[in-house]
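As you look at this complex, bear in mind that one protein chain is not there, while each of the others sits in place.
Order of writing sets the labels: A and B. Residues in every chain begin at 1.
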Amino acid sequence: MASYILKKSDLAEFVESLAGEFPGGVLGPVLQDGKIVLAAAEPREFRLDFQNTHLSPKDLFFPQSEKMLEFTANPGEEGAFILEEVKNQPQRRLVLGLRPCDAKAFVVLDTIFTNDQYSDPYWAEKREATVIIGLDCNEPCPTCFCTSMGSGPFHEEGQDVQAVDLGDRLLLKPLTSKGEEVLKKAQGLTPAAPADKARAQELKQQAEATITDEVETDNIAARTVMELFEAPHWDEVQERCLNCGVCTYVCPTCHCFDIQDEVHEGKGVRLRNWDYCMSWLFTQHGSGHNPRPDKKSRVRQRFMHKFKYIPLKREGAIGCVGCGRCITLCPVNIDVRDVVRDMNS
Amino acid sequence: MDTRTEKIRAAAKRLLSEGKVDVVIGYRAGTVPLRNAPYFARTPQEADNLIWDSNCRVNLATFIPRRQGKIAVVAKGCDARNILNHIVENQINRDRVYIIGVPCEGMVEPALIEARVPEGQTITEMVEDNGQITVKGRDFAVTLEKAEMLRQNCRVCQHRNPPVSDELVAEPVPETAVDPYQDLEELLAKSEPERWDYYRELVKDCIRCYACRDACPLCYCQVCFVDETQPQWVGKSQDATDVMTFHLLRAYHCAGRCTDCGACESACPMGIKVRQFTRVLEKSVKERYGYEAGLSPDEKPPLTVFLPDDPQEFIK
Partner (left out) sequence: MSSEFEPKIIAFFCKWCTYGGADLAGVSRLQYPPNFRTVMLPCTGRMDPKFILDAFRHGADGVWVSGCHPGDCHYIAGNLYARRKFTLMHDFLAGIGIEPERLHFSWISSAESTKFQQTAIEVINTIKALGPNTRLIKRELKVA
């Protein structure tokens, strides 16, 4: 598939030429109240000089609160308490500027939401209706460890079009037929020269070289579940853990949810909300028994899930992409890199 | 090295080697700049990891409830007040907790510092010297006045010295004489719809992670009201009413107990000024009952006592 060059000064033209294709909007990184968020905005507001969005973009396909089914809750009325689908067919959206780690996270979540046993329609419909143009990281952050987690600053998985920042221009490389189709319809593009591709390759090597922090996981695969489960280092981690939901909610691959019904003035909704394994209520049984009764078992679960259970079930693929959000936002500085090193030792 | 760090280490080593305490709860350097970690030193060797700087924001009193054995806690003014709170609320006996008091010159607000570095750049190092903070990154170094980078609660702090301690690691620092509620007065002078809009806007980014609750030393209930299901007091979704209800009830549960330590605000991943809720109550408690939390182990919290002539001008 042919690559293209888009001058940054032509970004507005590029976005406007595609606006008609995407009734759901063109989303990009914008600065809101001091934080980078993915939002629909005027193309000139899109930022290309950011590090990463403050929160993970998982809510594009997996909103924090999502209506699943509806019902009327007036006894006696015809059809009362019969669950109906919520009619909100997602519209086609274009997302610009997604970082490779977050795009890779969608691939991890795809294996959970749409696998050979089950396909979650809420995730799948939105995912299908979205075209993703990534933006590779020329300057990874000190907290990035994507290269250790099967991703990287120039990783290609999960995107429809890969974009490399060449200074005043972007190199756009279609990775899927969906992406190729979009680029064919876009204006403001010129074919890329071999020199541009060579420059991108150079930037890739530079970026990868800046991530010196290696977090090895090979030994985790070799250790048994029980060995890891009973490892002594959990005592140290759990001691300062607050069991809050920061790490889970900012994580691009954490995907647990809780389903609830709510009734307001005769109208009922079945909705799902993000939930987190640090909460004691998460595993509380109706009987009163709780299989994860203490802080330690809950904080251990999060790391075991990402680095042991998911790889066990998904042929070795790790459930972390190394974006580093949990490292910078944890109120008590629990650093996932250190935890994984302990697990790997 | 900061003399406070040296004194804290010395005190910790002494207490641990003499077997006076089982653990010293303090801070160690974080794995990323501007973020220290709570640290639990159990041996004199481990005590060498303890540090003190302007990033010791976590309130260590949070780790006291339900903890066994004898403990020593490195405590700023606010932490010490929260330890007294725990003593008053029977969470720990005074003779089980040794307070290593640290006269505090305020903790910095990372967001203020991060806003002063070149855009798109990350801080990789922070050094402090004599009231100045220098942060460095890949292609920059910026020096800032610490006084301008303080957290809002530290700026208006009235109790920088621990009211009670077993030893102090430095000479007491002068207390500040600012009106802690000036900005709140201005807010309260506005109309009700304006105040409501202010508070609604304040929590619009809330992601319901409950870090504010979990970082708070006052929030030690076995079952929090947000986790109660029969009845369910607050919905679990991102609905604005439920988000607001959570913040109101969280704040109300701290009424007459809050020391304005700012742990909630510092823990918030979204930078929400959650103290704006608790401060309304603390102002009311101070004005109506003349009470400030955590100043004495003998004074009862205001909601556990009454006076026959308590104000009731609004009651028919």
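Assume a contact is a pair of C-beta atoms (placed from the backbone, for glycine too) under 8 Å apart; a residue touches a chain by one contact, two chains touch by 3 or more.
Fair warning: this is a prediction, and the values are worked out from it, not measured in the lab.
One of A:N52, A:S65 or A:T143 touches the chain omitted from the figure, and that residue is A:S65. Take subunit A: the residues that touch the chain left off the picture are 63-67, 262, 264-265, 267, 269, 271. Subunit B residues in contact with the hidden partner, per the touch definition given at the top, are 188, 192-199, 225, 231, 233, 235, 237-242, 244-245, 248-249, 251-252, 255-256, 277, 280-281, 284-285, 288-289, 302-304, 306, 308, 310-312, 314-316.
Here is the rule we go by: only the chains that are shown with their structure count from here on.
Mean C-alpha positions place subunit A and subunit B at a centre distance of 32 Å. Put simply, subunit A touches subunit B in their complex at residues 33-35, 49-51, 54-55, 64-65, 139, 141-143, 236, 239-240, 242-246, 248-250, 258, 260, 262, 271, 273-274, 276, 279-281, 327-335, 337-338.
Remark: subunit B residues 30-32, 35-40, 58, 62-63, 111, 115, 119-120, 122, 124, 138, 205, 207-211, 213-215, 227, 235-239, 266-267, 269-271 touch subunit A in the complex.
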